[in-house]
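All protein chains of the complex are present and in place, except for one that has been dropped.
Up next is subunit A:
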Amino acid sequence: MGSGGELRYEISQNAYIKLVLHSLKHKTSAVNGVFLGSSCDDVVQIIDSVPLFHNHLGLLPPLEISLIMIEEHYAALGLGIVGYFHANERSDDVELGNVAKNIGDHIYRYFPQAAILLLDNKKLEALPKGERSAPCYA
């Protein structure tokens, strides 16, 4: 995590929009997704994202299979899993739940510079007025 050096994260529009749209589509449930990209020097570039689930987020088998297949697919393109995205079910819940923390820890083991993004609904509501959303937790 914080190793003294400054880590910058650059997220591409594609990756960001896919996950925000996914969470907007399933407004009544928690959603999650992974970020794919690469890192060079101090910049982690998030180039693409894959939305994962919108109902049973805490179940292991679908998660394992999807992570295996995502890794294989993007390894061919030279990208790896660099982060995890989570959006809570309730609109005012800005806590990172246990499930999200566990998945984040798992990804962190494989990629120590991984980031977890948690959707902040208040900022998402303000989006049409031009503000940013999703605070980062590294």
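Methods note: a residue touches a chain if its C-beta (ideal position, glycine included) is under 8 Å from a C-beta of that chain, and two chains touch if they have at least 3 such contacts; residues count from 1.
FYI, contacts and distances are computed from a predicted model.
Student: From the names "ER membrane protein complex subunit 2", "SEPT6 protein", "MICOS complex subunit MIC10" or "Translation initiation factor eIF2B subunit gamma", which one matches the UniProt record for the unseen chain?
Tutor: Going by UniProt, the chain not displayed is called "ER membrane protein complex subunit 2".
Student: Which one touches the absent chain: A:L57, A:I81 or A:L119?
Tutor: Residue touching the chain left out of view: A:L57.
Student: Please output the residues of subunit A touching the missing chain, sorted low to high.
Tutor: Touching the chain left out of view, subunit A contributes residues 30, 55-62, 64-65, 68-69, 72-73, 89-90, 92-93, 97-99.
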